[in-house]
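The complex appears here minus one protein chain, its other protein chains still in place.
Labels run A and B following the written order; every chain starts at residue 1.
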Amino acid sequence: MVEIAVIIALLPLLAFVIQIFFGKRLPRQGDWVSIGAIVSGFGLSLYLFIQMLTRYDPGFVITESFTWIDLGSFKINLGIYLDNVSITMLMVVTIVSSLVHIYSMAYMEGDPRYSRFYAYLSLFSFSMLGLIIWDNLFGIYMMWELVGLCSYLLIGFWFEKDSASNAAKKAFITNRIGDFGFLFGLLIVVTAIGSFTLTDIAEGVASGKLSGGWLTAAGILLFCGAIGKSAQFPLHVWLPDAMEGPTPVSALIHAATMVAAGVYLVARLFFMLSLDAMIFISYIGAFTAIFASIIAVTQNDIKRVLAYSTVSQLGYMIMALGAGSFTAGFFHLVTHAMFKAGLFLGSGSVIHAMHHAMHKLDVHDDPNDIRLMGGFKDKMPTTYRTFLIYTLALSGIPFFSGFLSKDAILGGTLAFAVSQSNPIHYLLPVFGFAAAILTAFYMFRLVILTFHGEPQRKDLYENIHESPKTITIPLSILAVLSIFIFYTLPGINPFSAAHGWFEHLMAAPASAVAQFSGHPVVDISEHTAHSSHTLAMIISIIVALSGILTAFAIYYWKKMDVEALTEKMGVLYRLSYNKFYVDEIYEATVVRGLLMWNNLLSWFDNAIIDGLVNLTAWITRHTSALSGKFDNAVIDGMVNEIADITQGFGRQLRRVQTGQIQTYIFAAVVGAVVIILVRLV
Amino acid sequence: MEATEILFLIIAAITVISAAIVAFSNKIIYAAFSLLLTLFGFAALYVYLSADFIAVSQVMIYVGGILILILFGVLMTQRIYDVSVKSERNPVLPTLLTAIGSAVVLGLIIFKTPWRQVADSGYAPITERIGQAIMGDFLLPFEIASILLLAALIGSVFIARAEEKK
Partner (left out) sequence: MISLQTYLIISALVFIFGLIAVVNKKNAVGILMGVELILNSVNLNFIAFAKYVDLSIKGQIIAIFVIILAAAEAAVALAIVLNIYRYRSTIDVTTVDLMKN
């Protein structure tokens, strides 16, 4: 089994090596190498996945490791850790990655760096799959940086555009800040426990080697990595800009997999989170969820709406994990990966069509702008239908996968709030429900503006065509995977996945913190969980429907004038439209601050340090002149005398140096012989 | 006396005698070829010491590499067709002194030291253990040796290359 997992990860690496060196010379620029690698990876994952289903064992774990570096007391073990979570994750990544690979054949057709694109995709797949199967934080950290690198390369894939290369740099630097925290957390863990391996860390935490404040600090610092990678507030700024990359990349990396790596990391470290760390994590997630969804409401770029939606949904997952609902958080990761990848691929299909129409008419407008679309549903029926399914899933409408997972999250946070004594924690579910309304609203706004209503630009509309099969087939597959039935089997209740394989197999790992302290970290009784779940389900259906109705009222039936509404909302609208000015705030504080600090330092250098130095120099110069006279008269006289004597000796001794090596060897051997004889005899 | 011991004596004799030829031959090309015999003799002795890996390495590196290099050196610096090219010699006295001195010292050490003798442990393949040791306890020296070889490679190319025409 372990071998299969390793092969799954290494296949794309092989494809990457082939592509980067020979890609251009292969037929079809070698796209079949990458596609073949990832699709075979998908086949092998499917095999593992079916084995997992037939086993049906929630406690299944298999690990295998070897010693990589052994420096006495310091040891790094590397190995593979396979459990239900990682097998499911392998499945998700290989599905989405395979579909994106296939989709890119049409989307990237004719790009001058076609083979390079596939090489990067393969490298990314390798690092993401590696991240999933490592059994230790060190390996995860390596892969973590590698996915970051791939993200950088792919965001800046069209680096001729300034905006793309800037976005790539922004993503890289912002991630670096989060990874700094990750590194510090790693150092705390390895100092306290002396091992990177997850099982060792679990044992260490359970036996109290790392506890109290340090444990909380380690948890929060490791979570910082996830803040960066999963684009949580305040490091969310890079993800919307990352949409400068090709759309398949946005679907694969910035919606389904890499950004979910942060969530996956938190899930992996779930066993070592203390209550304080969990509350911190939960609030970051909840705040991000509501914050990003407010921004998404007013954006006009189709991909940016989806990007903020991704940020918000990732906030949901983080919030759930923080509130102790391990299964719900991971569940949402899986379902979200499917329909969000689909949404991006669908938007890519629209953009592709827009791009071609603009190219034909020779107009230069932004193909991503939803204000130029409208009424596309007749022109692109498959794209429309699949897009609608994803939207329903994301909005949390029953019979779709998103409903199940979102409902689980909201139920989990509600139960968490009920079980805590402090009533302020009711903020978490409130944020969650508020974000749910907004999600339904902005998604339907997007659908209505894009696919319904009157065409905004007649000329473009006439030239819009449905995308080719390589684009529509992945869309259809992902749409099918957004139906509830795949997640509730063997149960078929569309309102609850409680008896499905997912909830059965993805049980929360035993908390090592609880093992040490002797009482559970988050204590939620069976009854609370059940009642909160039912309540959350009812509220979330109402909330989703009201969001949808509002969207229809405003944009479809035009009950309200959008302009007037914008006027009325005033400040709130401007805040949302300008993304709460976070970028501007960073510009004003961090960037400007650094510049000012630099100027201050440079002034300090010039005025004070240089002045001191010059003063010292003046004093020294005059002292030197004085002592120079003394030197010439007294010291030099003595020195010259000594030099003369030395020179005399030297002249005599010089004769010994013949320059003949063999003489030297002779002398050395004779010397050695004499010394040894003296010692021996 | 067993056959292996007789063979051993023959090999030892070949090794020592050809080493003597290396030292005393006046014709550099003869010296180079008898060095070949000496090196082969050493390889055979290593086999007797159950050091199979080193015996093979000896043949490959010394005979296949170093000796060839030396022959190149001879060819490029001497007019080889003239077999009578003599290698001239330094005065005999210092040589005699070093030789006798070191012979006395080595003899004293060999015959006076009470060597701890251990029973012959027989022959066993050793390559795997050497591999383990090099990748384990001796990893650092091994890496340093590789850097040394790289440095020697680059250095000798740099020294020996033809002058650039300016």
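Just so it is clear, contacts are C-beta pairs under 8 Å (C-beta built on N, C-alpha and C of every residue); 3 or more make two chains touch, one makes a residue touch a chain.
The model shown is predicted, which means the values in this text are computed figures rather than measured ones.
Every shown chain touched by the omitted chain in the complete complex is listed here: A, B. Shown as candidates are A:F344, A:Y461, A:F502 or A:F666; the residue that touches the absent chain is A:F666.
Where chain A meets the missing chain, the touching residues are 654-655, 657-662, 665-666, 669.
Residues 5, 8, 12, 15-16, 19-20, 22-24, 28, 31-32, 35, 38-39, 42, 45-46, 48-51, 53-54, 57-58, 61-62, 65-66, 69-70, 72-74, 76-77, 87-90, 92, 94-95, 98-99, 102-103, 106-107, 110-111, 115-118, 120-121, 126, 129-130, 133-134, 138, 141, 145, 148-149, 151-153, 155-157, 159-160 of chain B touch the missing chain (whole complex, contact as defined above).
The criterion applied here is as follows: only the chains that are shown with their structure count from here on.
Note for the complex: chain A touches chain B at residues 662-663, 665-666, 669-670, 672-673, 676-677, 680-681. Within the complex formed with chain A, the chain B residues making contact are 90, 94, 97-98, 101-102, 104-105, 108-109, 112.
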